[in-house]
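To start, the structure itself, in structure tokens.
All protein chains of the complex are present and in place, except for one that has been dropped.
Note that the chains are named A and B in the order they appear, and that numbering of residues resets to 1 at the start of each chain.
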Amino acid sequence: MSEHIVPVRIYVTIFLVLLVGTALTVMAAYVDFPWQFNTIVAMTIAVTKATFVVLYFMHVRYSTRLVWVIIGAALFWMAILFALTLSDFYTRPWLSTQTG
Amino acid sequence: MSSHATTADEAQHGHPALQHHFENMEQQREAGTLGMWVFLVTEIMFFGGMFLAYTLYRSFYPAAFASASNHLDITLGAVNTGVLIFSSFTMAMAVYCTQVGKQRPQVVCLALTLILGLTFLGIKAVEYKSKWDDHLIPGRLFPGNPYNPTVAQHGDPDPHKLHLLEGATVEKVQMFYWIYFAMTGMHALHMIIGAGLITYLLIFSMKGRFDPEYHSPVEVIGLYWHFVDIVWIFLFPLLYLLGRHLEHG
Partner (left out) sequence: MKPIESFEVPLPPKVNYINAQYGLKSWLLTKDHKRIALLYLGSITFFFFIGGIYALMIRLELLTPQGDFLQSTTYNKVFTQHGIIMIFFFLIPSIPATLGNFLVPMMIGAKDLAFPRINLLSWYIYMLGGVVTIYALLAGGVDTGWTFYTPFSTTFSNSYVVATGLGIFINGFSSILTGLNFIVTIHTMRAPGMTWFRMPLFLWSLYATSLIMVLGTPVIAITILLLAFERLAHVGIFDPALGGDPVLFQHLFWFYSHPAVYIMVLPSMGVISELIANFSRKNIFGYTFVAFSSIAIAVFGFLVWGHHLFVTSQSVYAGMIFSFLSFAVAIPSAIKVFNWTATLYKSSISYDTPMLYALGFIGLFTIGGMTGLFLASLAVDVHVSDTYFVVAHFHYIMVGGALMGYLGGLHYWWPKISGRMYPEGWGRFSALVIFVGFNLTFMPQFVAGYLGMPRRYHAYPPEFQVFNVLSSAGASILGFGMLIPAIYFVWSMRYGRHAGANPWHLPGLEWRTQSPPPTENFEVTPVVTWDAYEFAPREETEVVGKFRPELERI
């Protein structure tokens, strides 16, 4: 078989990293950061955790380029959905006659 | 892939799990994995619609969303996050055990994954029940218990009452709760389906079906399970944590 076998110690490490990340995000939630940084911190931690799950638990680190393209495409398409829809709602206030 | 012509007959020989239309096990495994990844793309777009609604309405009603979020039980949410991460770990270990041919540990890991998944659902049920008790089920989904939370007066520490931050209204808090139930409900539905799939894996694993040569169902269902974990990794901070820094004691 051509598949790569990930060693157990990596799984354990990633598992611990994920738990630490969860604790971190809970603690950070109680700190009052300026502007929108609470959200930015929380999302950064979440994206990091998700990345570890994808790369190691889902073996994407050792997968073919096609899998990487598929994941990239999904994220890109979600970005399209968000960007263009929000481009409507967030630019409505620009025109004084329109309300958000 | 083979570089010589194969007849329909040759495909009959080979691994018993090889399906007739594939040339060899490698092609079958590749197709199965790719198929699951394409399916996960559809799941990402499916949840994406709800994440969009969340983003939009949170930006419209930040105070209401923060107030509503603070009413969720952060301990249960955090514990559930830990439970799900643990189940992802045991799922990954189950795949590992099939790859190295360890029969007994394989079964144990799958069983643990299933138990943890059911634990998650149990805790979720507890949370939903408390929402029911506080009359926070949105709209008239259950006409017998419509949306009707009690708003806490200033200084009242009662956890069953809604503590509204500056600028929040009870109506806009309802917007949060339909999103909460839609997203966690859809997530829970996927977990239930996942639990069913893992049960199937458990049964066949106990029969010794999976070995280093053939274990792609374990791998592929593992991918699905990890995806469900990832959705929760995002749901937890977005739903449970967004207003904690605004809580006043």
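For the reader, a short list of remarks on this structure follows.
One rule holds in what follows: a residue touches a chain if its C-beta (ideal position, glycine included) is under 8 Å from a C-beta of that chain, and two chains touch if they have at least 3 such contacts.
Since we're looking at a predicted model, the values are computed, not measured.
Among the residues B:M45, B:V100 or B:A125, only B:M45 touches the chain that is left out of the figure.
The hidden chain makes contact, of the residues B:G139, B:P159, B:G196 or B:P212, with B:G139.
Interface note for the absent chain: among A:M27, A:V47 or A:L66, the touching residue is A:L66. Listed here are the chain A residues that touch the chain not shown: 66, 73-74, 77, 80-81, 84-85, 87-89, 91-92, 94-95, 98.
Against the chain not shown here, chain B presents residues 1-8, 11, 19-23, 27, 30-31, 34-35, 38-39, 41-43, 45-50, 52-53, 56-57, 60-61, 138-141, 147, 171-172, 174-175, 177-178, 182, 186.
The rule we apply is simple: only the chains that are shown with their structure count from here on.
Centre-to-centre separation of chain A and chain B, using mean CA positions: 15 Å. For chain B in complex with chain A, the residues that touch the partner chain are 26, 29, 33-34, 37-38, 40-41, 44-45, 48-49, 51-52, 55-56, 59-60, 74, 78, 81-82, 85-86, 88-89, 91-93, 96, 99-100, 212-213, 219, 222-223, 226-227, 229-230, 233-234, 236-238, 241-242, 244-247. Residue ranges of chain A in contact with chain B, taken from their complex: 1-3, 5-6, 8, 11-12, 14-15, 18-19, 22, 25-26, 29-33, 38-39, 42-43, 45-46, 49-50, 53-54, 56-59, 66-67, 70-71, 73-75, 77-78, 81-82, 85-86, 89-90, 100.
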